[in-house]
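The excerpt is restricted to a subset of chains, each kept in its original location.
Each chain gets a letter, A, B and C, in the order it is written, and its residues are counted from 1.
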Amino acid sequence: MATILVLNPNSSTSVTASMDKALEPLRQSNGPDIACATLAEGPAGIETQAHVDSVAMPVADYFRSHKADAYVIGCFSDPGIHVARESVDAPVLGIAESAYLTALGLGYRFGVVAILRASVQRHMRAIRQLGLEGRLAADRPLDLGVADMANADRTISRIIEVGTVLRDQDRADVLILGCAGMGIYRGEIESRLGVPVVDPTQAAVMRAIGFLSLGYRRAA
Amino acid sequence: MATILVLNPNSSTSVTASMDKALEPLRQSNGPDIACATLAEGPAGIETQAHVDSVAMPVADYFRSHKADAYVIGCFSDPGIHVARESVDAPVLGIAESAYLTALGLGYRFGVVAILRASVQRHMRAIRQLGLEGRLAADRPLDLGVADMANADRTISRIIEVGTVLRDQDRADVLILGCAGMGIYRGEIESRLGVPVVDPTQAAVMRAIGFLSLGYRRAA
Amino acid sequence: MATILVLNPNSSTSVTASMDKALEPLRQSNGPDIACATLAEGPAGIETQAHVDSVAMPVADYFRSHKADAYVIGCFSDPGIHVARESVDAPVLGIAESAYLTALGLGYRFGVVAILRASVQRHMRAIRQLGLEGRLAADRPLDLGVADMANADRTISRIIEVGTVLRDQDRADVLILGCAGMGIYRGEIESRLGVPVVDPTQAAVMRAIGFLSLGYRRAA
């Protein structure tokens, strides 16, 4: 049986557990095994560029030492994506990249809900790299601290606030949750906002399953 | 069990059969049923804009009268895609659109192998609609007549010729077969050209499976 | 004498009559005959994609059976434009396409006044097809029902409201009326908003006259 390895590059096992739960709908009895792992040496959360860059090599190393048929980097900064692709002979998918590509098929203009203001420029670099800025409605931060994020109600309610601005003012017709581990709230957010919502981890694993079915050996 | 209905809008059952065979790797024992159908009233092949536009309403009508959980329009002109989306309460995926979105994840610059010179402008309109022209390397026609297409060796050899130009001169690093029913040759073409090749019907069904797993009810 | 045939693809003869009246300034004693016709089999109004796609072949058929020197499709969705071009050996101009090209010469950023919210994505597809999204300020709907449209004062006053937002907030310096049959109000709207306004039917016929004078046999 084929295996998809989803690595959470931060060391918070609660985030890994939440991602794992959000992937449940993608598990099929005869489908690939979807395993979620935590990068023990990662920071508690990936918020700064130093966090991103410090896990790039460890992500690639982890993949090299854990054999799988497809790999997913479970952080919206896609840390180490290019070195990981160079390191293993299997598709490596980033969750941000996967979210952008998936959103293209769900709406005309995608909006991104960022955690922090400082992440917006990092997202813009990724979106421009992919040549997709013509489809971006806007990228707006939640400006939530870690303490607030632990409070699910507060987080969802803030996502609804920011998502409403993205939908009504920026005219986004599909939203991307710019973080890992929120897929479990996707249903509620979709039903309250009335637009499709992309959980990036789900999007990446969905793509990984497709890659395995069709025999693609490398992503780019 | 969920059902994906793939409709070949031309009346050639041999094309439908070839598409059906190319979808074999996407069938899983517990996955959705993938059924291929032929639009009996369609033309023998879809080559002209009149062919495209004459099947738009019939495609939508066919979908409306054949209940499925996701629909795929099995023609690289995506005929009737917008009216079909308006007509049924389930995702409708075009194979051209799916090929473009899939190619974005397999390379930096995609090349398209068109059947006829006259199709190139139609493809360009679709690529521009999606805002993806910045990722297009080139779109080059095979200029093959129907008689030639029946000859598999001749067809493959011509695809290799055109694909070589796309790869070497236009610097494409992923190729799209701009036609339905050639997925069965994908492996040979990939191994001879050394770049990933997208069969659009496979790409669309792969996306449909993902939509069903994640509960997306509409494509756009 | 050369003839320009303007076909209203909906069956409302009052719309045809209004278009006809708005074209009066383009009629010259020695110029081409400008005839407006109604597609009897069309829907009462073209609001949905089903309306658009259902008239594509009838538009082409009508043109094929009514000889003219240039053809204009009198609906802002340009239904059947590509098949019509394939069907007759004379220029076929869409009124939306003509409005976009004309607006490029009247201002830097064009704003579009759409009838319905649902039309905006259809417009966006057309604007992207033409590669002109860099010149678009915004496309905003009137959200008027058919009953409201019958009321000229109400319609004009709503166009002024939306046009003011396009001009002041979106910084459009030229406006396009995204509908047929409103050319008769152009003067009033222009004088109240202080920016040039494009009636798409006028724009298309103006272009058709030019094509005939200069001997161009095909539009693209």
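Note that contacts are C-beta pairs under 8 Å (C-beta built on N, C-alpha and C of every residue); 3 or more make two chains touch, one makes a residue touch a chain.
It should be emphasised that the depicted structure is a prediction, and the values quoted were computed from it without experimental measurement.
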Homomeric assembly size (copies in this file), of which only 3 appear in place: 6
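Following the convention adopted for this analysis, only the chains that are shown with their structure count from here on.
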For chain A paired with chain B, centre-to-centre distance based on mean C-alpha positions, whole Å: 28
Distance from chain C to chain A - Cα centre to Cα centre, in angstrom: 43
Where chain C touches two or more other chains at once, by residue number: 121, 133
List of chain B residues in touch with chain C within their complex: 48-50, 52-54, 56-57, 60, 80, 82-83, 85-87, 121-122, 125, 128-131, 133, 220
List of chain C residues in touch with chain A within their complex: 121, 124, 133
Sites on chain A touched by chain B in the complex: 25-26, 28-31, 93, 97-98, 101-102, 104-108, 130-132, 134-135, 173-174, 187, 196, 202, 206-207, 209-210, 213-216, 218-220
